[in-house]
Every structure is written in C-alpha cells, then in structure tokens.
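Have a look at the structure that comes next, please.
Here the complex is missing one protein chain, while the rest keep their positions.
Residue numbering begins at 1 within each chain, and the chains themselves are lettered A, B and C in the order written.
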Amino acid sequence: MIPQSFEYHAPRTVAEASSLLARLGSDGKILAGGHSLVPMMKLRLAAPKHIVDIGRIAELAHIREEDGTIQIGALATHFNIESSPLLKDRCPLLVETAREIGDVQVRNRGTIGGSLAHADPAADWPAAILALGGEILAVSARGERRIPARDFFLDVMTSALEFDEILTAIRVPALPARGGDAYLKLHHPASGFAVVGVAARVLLNAQGAVQEAAVGITGVAPKAYRATGVEAALRGKSPSARHIEAAASHAADGIEVNSDLYASADYRRHLAAIYTRRALERAAERAAAS
Amino acid sequence: MKIKVKVNGAWREDEVEPRLLLVHYLRDVAGLTGTHIGCETSICGACTVLVNGEAVKSCTLFAVQADGAEILTIEGLAPDGQLHPLQQGFWEEHGLQCGFCTPGMILASYQLLKRNPHPSPEEIRQGLEGNLCRCTGYQHIVKAVEWAAARMSS
Amino acid sequence: MATPLLGQRVKRKEDPRLIQGRGHYVDDIQLPGMLHMAFTRSLHAHARIGSIRVAAAKAAPGVVAVYTGQDIQGQLGWVPCAAGIEGLKVPRHSCLAIDKVCYVGEPVAAVVAASGYAARDAADLIEVDYEPLPAVVNPEKALAKESPVIHEELGDNVAFVAKLAGGDCASLEADKTLKVIKARFINQRLAPVSMETRGVVANYSPGEDLLTVWSSTQVPHILKTQLAIMNSLDEARCRVIAPEVGGGFGSKLNVYGEEGMACLASRRLGRPVKWIEGRRENLQATIHGRDQINELEVYVRPDGKVVGLKCSIIADLGAYHQLLTPAIPTLTALMILGCYNIPNVFVQTTGVFTNKMATDAYRGAGRPEATYIIERVMDLVAHELNMDPVDVRMKNFPSPDDFPLALPTGVTYDTANYQRSLKKVLKAAGYSRLRKEQERLRKKGKYLGIGLSTYVEICAMGPSSRMPAGGWEFGEVRIDPTGKVTVLSGTSPHGQGEETSFAQIVADGLGIPYDDVTVYHGDTFQVPMGIGTFGSRTTAVGGTAIYQAMGRLKKKMARIAAHQLGVKPGELVFRDRRIETEDGQKSIGFAEVVAEAIFAKQLPPGIDPGLHEHSVFEPSNYTFPFGAHVAVVEVDGETGEIRLRNYYAVDDCGRVLNPMLVDGQIHGGVAQAVGQALWEELVYDENGQLITGSLMDYAVPKAHQFCWFETQNTETRTPVNPLGVKGVGEAGTIGATPAVVNAVVDALKPFGVRHIDMPLKPEKIWRILKQGVRN
Partner (left out) sequence: MKLDGSYTIPAPREVVWQQLMNPETLAKSLPGCERMQPNPDGSYQAELKVGIGAVKGSYQARIEILNPVSPERYRMKVEGKGAGGFVNGEGLLTLTENGSAQTLITYSGEAQVGGVVASVGQRLLQAAARQIVSQFFQAFAKQVQAVAFPPPSTDPLIPSSPR
C-alpha cells in the first residue's frame, strides 16, 4: 500500500516532458492517470526513481475528428471517451469499449494513453484499437513516429514504445457508411479485467456482403491481437449466422493462449470463438441497420 | 513538495513527500479520517472522494497529482449539519451496517446521481461496481440511492 | 400511548456518525508520540529460519525498534487457543516465528518506526535466510504417512479425531431394502474480508502501569484477558476498547499475534504503537473459513425417507490453532442432520494441519458446511429416487408438534415449523410455475435451475457448559439524575445494529423515548464483563441480559413509585414517561421517581439509593432459527456463465425486534453465501503460495452480480429466552449456499450431473455442457 520514494516531475508541455525523459533514461517513468502504474507502485512491483507526471500537459487531452480520422489525446480518460457525443456518433466502438473498463472511479481517472502504454494483455483498449486499425503517436526528443496498432503490442505488458517516448495520441478511422461495430467482454468477477474481450468492426458492401471485417481480441493471449483468420474467412461472405459462426471458430488460430486460475487455455480458446461470434453478429446487425 | 488543495471548501497548503497517496494525505495530514482504506489494489472503493467533481479512488492518486484541485470528502457533504439526501437515504433505508464502506459508497452515489438523477436499480448497481460492501448485500444501498434520488428531484 | 418500538422498523442509532464519516475506527485513532508497526512475513509455506539480518532496518530513517522471534521469546505468551477437544494437539504458536515458518504470511519480524511509511520501508530491508522444507497444502495428503510433518514434536499432522454417533448406523448396512447414496463434497476455503482489515493501537503508560489497547475486535473482554496473560499483566492493568469495528464475520473473534506484538512494543518503548493490516496481509494472515472435505453415505428408504447418515469430515485447520480453530468443524457434525430427524448418524471429524493460514469462525462457522451437506444430500436423494426436492424435504421434516426435539446428534431443537416456511417460500417463488417455465426453456436448449434449501442453524451461543469459556452475557441498565438511560452490554456489535435494538428493548420497557437511551459496549473499563458478538448471540443472549437488568431496575423503581403513590408495586406499569396504575388513576412521572431514587429524600426502607442494575444471562439452551430459500439461476449453454435471476427467502429467527435490521442481516448473509457458491475461493498452489492474494483475484461480490432478494419472515418464538428471540446474524449465509448450488445442478439435470464443487466457475459448467446432453 506504500510506494517507494521517487522524484516527481510535472512538465507542462510535451517538449519539456520529452527532454526530461531523454535525460532520465530508464530511471524515468511516465505517469498519466496512474491507474496502471500506481497500483503496481503500491505493491512495490514497480519502483521508478523518477516519475514524469504528464497529467498537466493540456495539449494531450483532446478528442477531435479531422478528415474522417478520430484523434484522441493520450490523456483522454475512459469517461471522457464514454461520454463523448462526437465518439458516440462517429466511433461508437470506443464508447462501448470505454463502458466496459474497470469501474466508474477508474474510468474517471484512467486514460487511454496510459492503458495502451501499459499493454496489459487483458486490458480493453488494445482490442478496440486493433480492430479499428488505429495508429499510435509517440513523441520523443528524437521526433514523432506513428506506430500502427498491430505493431504496437509486443508481449505481456510490453509495447513498442521506447522508454523515452511519450504516447501522445491515438488515431482511428471514424465509422464509415455501412459499418457497424461492437465490443463484448467476459469480466473477471474480481478484477474486472477481460477473461476475453472481442472488438469487431464489420463493413458491408452495397450488396450486403461483408466487405471487410476486423476483429481485435484481448484477454486471450500474452498480447492483444487481430484475429486475421476470422477476418479472412468472413471477407466477401454474407453476414449470416452460419458464416459468422464458421469464421469465429478461427478466433484463436495459431495463437498461444493464456491460462490462469480462472480460465484454462482450452476454455479461453472456446470463449474467444463464442465472444467473437457474438461480437460479429452484433456488429453486422448494426452495419446492416446503419 | 508543497501542494495547495481546496478540501471541503477550504484551501490548505502542505509540504508532502511525492509518494504520499492522496488518501493518506486526507487522513493523516488533513485529519479527515472519514475516508477509509479497504484494499491495496484499487478495487474496493472505500477511499472514494470527489476530485474536481469526479469520483476517484484516493488510494490510486498521489497527493501531488491533486495539487490545485478541489476535493470533497464525506466530511464536506453536510457542512452545516444538514444531512445530504444521500446520507439521509442511507439512514432511512438501512444502507449501511458496519459503516466502513459507507463514505465511499455515498460519494460514488453522489457522482452517480449527478450524472443520472433518476437511475434504475440496475443502473445504481452498475454505478456502484467500484465499491465493495461486505455487510448489506447491496439491496438496501440501492434503496438508499433511490430514496435520495426521489428526494433530490422533489 | 406511544406505540411499542419492538417489532417496528426503527432507524439506527449508529448511523448519524457513520454516514458523516465521524465514527472512529482503529486507524482513525491518533495519539501523541504514536509509533507505527510493520511486519516482515514469511515468503515460504514451510521453512527453517536461518539468520535474520536486521541491521539495515534498524539503521533506516525513523526506525525505533526491530523485533524477531528470538527477541520476544519468554517476553510474550503464545497465541491462545480456547477450543477444548479431547486429545487435541496444540502446537506452540509464537507471535513471531522463532525457528520455523509454517505458512506464507506468518510474521517473522516486526519494525516499529515513526511513520507507517518508514516502518514499511524498513520492514522490506530485513533479510531472512530460509531453508525451505517440503510443504503440504492438501489435507488428505497431509494425512498420508509420507507427508512432511508440520509440527515434528506432535508426531503427525492429525490435530484431533472426534466421533459423534447416534442411533445405529452399522445396522443399516445389512438392510438391503435401503438405497445407499454416496457423495463427496468439497467446501472450499474462504476469506472473511471485512471491509476494515484488522488493526490495533496499544498504549502502555509506565506511570499508571496501564496497557490500553484499541483493537478491531468482536470480543474485547476475551482479548483483554488473553492480552493480560500474554503480557504477564494483571487484568486490572489492561483495558481493551473495541472502537467502531468495520465488520468481522468471525475473523475478529480471535486473538492474534500482531495484537500481542503491538502490546509488547508499546510496553518496551513506553509509547503508543499502531498496526494496521493491509489487504494482502488480511488475505494471508487473518483467519480463513470453511475448507472441509466431506465423504458421505446416506441410507434412504424407497419412499424417500432418510434413515441414516454417515459422514467423514476432513477439516483443514491450517498450520496453527487460532482461538477456536479446531472447534469449528465439530459444529458441522453437531448440525449435520439439518431439519431432518434422521435416526442414525455417525460423523468422524479429523482436524488436519497443513501449511496454510488457520481456519476459524467465518460467518456461520461450521454450520454452513452442515447445511450444505444435508441440503445437497436431500437433492441427491430427489435425484436418485426421481422425486421432487420439495417432496423429499416434506417427507423428512419432523412435525411442528415434535418440538422440543432431541436429535441423535445430542442437540435439542427448541421450536420450529419447517413445513410452514417451505410452503411460504414456494408460494413466493411461484414454484410450480417456475418448474413449467424450466420445462419450456429446456426444450429450447436454455437452462433454468431452481434450487431449494431448508435450513436450521444453531445460535444464541450458548449454554456455558458447552462453550469454551462461558456462554453467558452481561447487561447493565442505569438511569442518570436527568432521567436519561445508559445501557451497557458485554457484547460487541460491529454493524449488526444492537445499539438500536437494545435501545428499543429498554425504551419500551421503561416507557421512555428511544432517544433517551444510549447504548455502550466494547470498552472493558466501562463494561465490567462480557463475552462478545459472534454465533448470532448478541440480541438473544446479550439483549436478554439487558432485559433482565431492566426488569430488576423496574422492580426497584416500582417499589419507590408504589411507596409514593400508596399502591402495591405489582399494580404499576411503565408508559409514556410515567409509572402508573393500569387504569392511570394513580400516576407519577418517570423523572420524579428517578430523582427520588437518586437524591434519596424519602426512599422506602431497605432500598439503596441509585438506579443501576446489572444481570448476567445464562442461556439454558441454544436457539435454532430456520428457514427456506429458493434460488433461480440461468446458465448460458455456450459459455457456462451463471446468472442469479431470482432469490426468495423465508426466515424464522424467532421474534423480530426490528424487521429492517433482520432484513439487512439476511441480505448480507445471502450475499456472502452466494459469493461462496459462485465466485469466492482462496487458492494455495502446491508449494503453499496463496495465489488469490488480493481483491484482484479473490472475488468479493459486487452490487451488479446480485438480483433482488425477496425476503419474508415467519415468527416462531423460542422459550429459551424471555424475548423469544432466536438470532439472525448467520442465517442467510447458512441457508443460501446450497440453494444456489442446488439450482445450478438442477439447471444441468439434462446433462446427468449429480454434483459440482464450489465455486461454480463458468469453466466447470462449460466442461459439463461440452460433454453434451445425456438421455
């Protein structure tokens, strides 16, 4: 319950923060909402020497749309996203995902940037950002780079960010016409983390067949992943229950599946298929209704 | 580090260690022991307070992060001795037994009613998913929040 | 005339301070010069302790003292066990481990420092060299010859074997007309998880030679005696105060090593010392509950009448005995027959040491296990004989006229009408309609389950002859010169609301306003003697003591009033702040009588001044509340997820003093019971690491996981106490677990399932579903 001592820095700009991080090297650790890091510090699993609190960098808290692309600043809280009228209209998957995270207090304070950077294999955002084919903006003293979501998650709690990089924003495409999406999750009864969480986006063509399906899955593997087998199996098909079920059966193909006290690898594999089917069904219904 | 916060309407300045958790600041530095600590993993919600109008788990925030913020704790809910409708509702409907989770539960409910003044029982239960109570089985808490919602809208 | 308060929904006296955050729990106590204590705990389940390096901790900023087991040997008594069982082996249990650790989380060293932060920092600097030993965490393996022995000096891991026999089970084996049903149930290990963890402040004043201890406890008087013994102090030199206590559920019915250590540190340092338990410590080192393996043989006549029950209980006691550890499973044996007068019974209870935290009293304490066994058995009987579970129960209930009913287990049930509560709950649930719905849904491949539990529990503990250290309770009522009333109780409620119900008793009895009564408890300097709050005893035993004390006081007041009014004391009644004749013709104000009693101007001869009377109530028997519950669940046929859809409860706790409080107790109890059925489980890995060590893994139920509980009561008063109160604190927890499990097993009936062990995690259900529908 009591963290170890550290030095605290509260930069006001991204530039200030990145030069601090460059100087501190691996001794520095970014604090955003703190809802991944602080719990670990209280357990003394993490004991950074320097905390760089980016929570006061005003430019990182925004949600806006530019030319069909939604950009969300790293400091947007889960609640900001859950309650955003813009996102409700233009990217409802994010709203639906945000609602499933933690609890009210966690959503008030936890940020999308912090959650993604933490890369917990059972966090909700990775599934959604993967399904949306988003990209992640990272800034360091060396400049800015854009990391496609599918290259971002490397392993358990390991992302593509370098220690001196600040995740500044997430960019995802808005929901196009004839598109629908959904996020479905089995909550762990204690932690609320995803035992399995599936984000799906379905785009239908003018004939009502699946032009493109995208599925991001969290909770199942050491890192969130795109279920490419599912996507390929559904492409070009009508979104019938039969097609969706057949496609969803590929949800964990070729994936090294996690096993823990609550759910064995077998069971998770099964859940991945069921939740993928249900998420696709809902996304397809919404796409058809749009 | 020096921080300045407005707690229950009054500004105060204190010198704190960066690692001091907000809940310890409130309890040990500001002397407001109505905010409780029930777990170490940001699950139980006993430490819930409002920071700039939003319910947060004060065990998951460093006091330095709250520098400049306005904080409302249970002690600030009835400043003139007049119980807040939620406090009254918890009393009327037996929404508490041992009382340990109650301050956090009331402040989480405060947030809930601010965002949704007429919640259904299901919405109340969802709105309180970040607060554990081991005594009541939650049913009387749901009734307490309904009581307050009715009182506040009348 | 004012309506009587008893039986009314009266708002709680406790609440105004608690809803404003103005109550004071242990951690809220600040004393000048107070120091803080933190523990270094064992990382190993079983290991010898080599050297302990404390120099770095001693040198750390703010550190005042560091203690190890060697330092306290001979300075502090053993952690006590009060259970008396014939042949019980009691291992020595030091407040800090001396040469060996026997479970993960066992305290090894203590640091005292200027702040909690400094104490934690320093405790982490202590280095302990362990020589790991093989650990045993499974009680059946612990019984095997080749098992590591946890306490070598005790020879093996068997703490005790107790046998309970009634009737003649052996004769049943020869009767070939009987069906024999066998079963094996595992009652998993649970954590009580009171929202307030444990905590203690010990303050020794060398000048007064007085040790004052604030502890989050359910039993301040027991704690006072035990801490005095451990610290070699006269009890007069030891004061224990239970301030606001944030829940206990049995976990604070104990005396813990940390409490001893806080006292020792304060005695040595002459300053107040505070220790507040963290949640991970709470899960590792506060007592656990349940953890039994039950092997059963049930003998049944073809018509569903159960005539014999044999049960082996293997009780996992953990590594050491806490206060009542070995006594808990013996309560399971005592109550194993439930609501059924089964003539032949044999129970063998084996208490086993393992490398885990001690089990002890967790809400229900032995009785939930008994109810679970017998209520699962009734459903198994229904399953095997293809009967409705309702019919099996009705067939085996004793008639209401059979009470008091002596059972072959040696207990005598006071009063009951099991048929009435079952019928009432079936009506509330719409049982036959539910069965039809179930049928319909099954045809569609949907799985609805309906589960029953008809329970009886033993509470109002209890007759002193059958309790480890007295089962009586103390109550005192005194009236101050202003006419306001102070009530003292030896019980120590911590959420149950007896400040309210005791005030109801006294206000009604004295005919004065509820607001004129103040109830105190929990301070051993204020309340001279007491036992505490546990075993659903507070109102039934503690309330009766107050009721009796009040009776004595009324007698005295009536004599004074009668003297002044010129009537006989027996003609007077107390109502509306007056003491008067029944017809109201002769009347005197309550305050006048109080003034007369205290200022003693014209007291009748033979009456001493003052108005304070106490009483110690010794119950002649336990009480036996009962009830019937119905759970309705839906099972997701694809994922195995379970949703509790409806819950109906009819409980009979004797006379209801405050229906609001009774409801609250039932709701909370049911919630904990559903938690056991569906989610909660403490898991140790095979090396003895507790891997559900935080609330991230140990699933304390949340609001949205429950449905609405529909509760009702029947009232069958007990003759055991004059209030007719039976007790309700544990009823929900005792009744509800089997209802939920029975419901889930019922839902999966098409899959040929007989039994599923708790918690009913979705994966277990999925594995059953995967095998497909049988027949």
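To be clear about the criterion, a residue touches a chain if its C-beta (ideal position, glycine included) is under 8 Å from a C-beta of that chain, and two chains touch if they have at least 3 such contacts.
Small disclaimer: the values here were computed from a predicted structure and weren't measured.
Taking the complete complex into account, the chain left out of view touches A, C. Screening C:His44, C:Arg575 or C:Lys761 against the full complex identifies C:His44 as the residue touching the chain left out. Within the whole complex, the absent chain has one touching residue among B:Asn8, B:Thr41, B:Ser58 or B:Thr73, and that is B:Thr41. Only one of C:Ile19, C:Met37, C:Val63 or C:Val104 touches the absent chain when the whole complex is considered: C:Val104.
Per the touch definition above, the residue from A:Phe152, A:Phe193 or A:Tyr225 contacting the chain not shown is A:Phe193.
Take chain A: the residues that touch the chain left off the picture are 29, 36-37, 40, 43-48, 118-122, 155-158, 188, 191, 193, 221-222, 256, 258-262.
Against the chain not shown here, chain C presents residues 43-44, 104, 124, 132, 280, 283-284, 685, 687, 689-694, 696-697.
The rule we apply is simple: only the chains that are shown with their structure count from here on.
Averaged C-alpha coordinates give centres for chain A and chain C that are 44 Å from one another. For the pair chain B and chain C, the distance between C-alpha centroids works out to 29 Å. Touching of two or more other chains is recorded for residues 1-2, 4-5, 43, 190-191 of chain A. Multi-chain contact residues of chain C, defined as those touching 2 or more other chains: 116-117, 278-280, 695-696, 700, 702.
Those residues of chain C whose C-beta lies close enough to touch chain A in the complex are 116-117, 120-121, 124, 278-280, 638-639, 641, 678-679, 683, 691-692, 695-702, 705, 761-763, 766-767.
Only residues 1, 17-19, 21, 37, 40-43, 45, 48, 54-57, 59-62, 64-65, 67, 108, 111-112, 127, 129-131 of chain B touch chain A when the two sit together in their complex. Against chain B, the residues of chain C that register as touching in their complex are 11-12, 14-16, 18-25, 27-28, 30, 116-117, 193-197, 244-247, 249, 276, 278-280, 494-497, 660-661, 663-664, 666-672, 694-696, 700, 702-704, 706, 708-709, 732.
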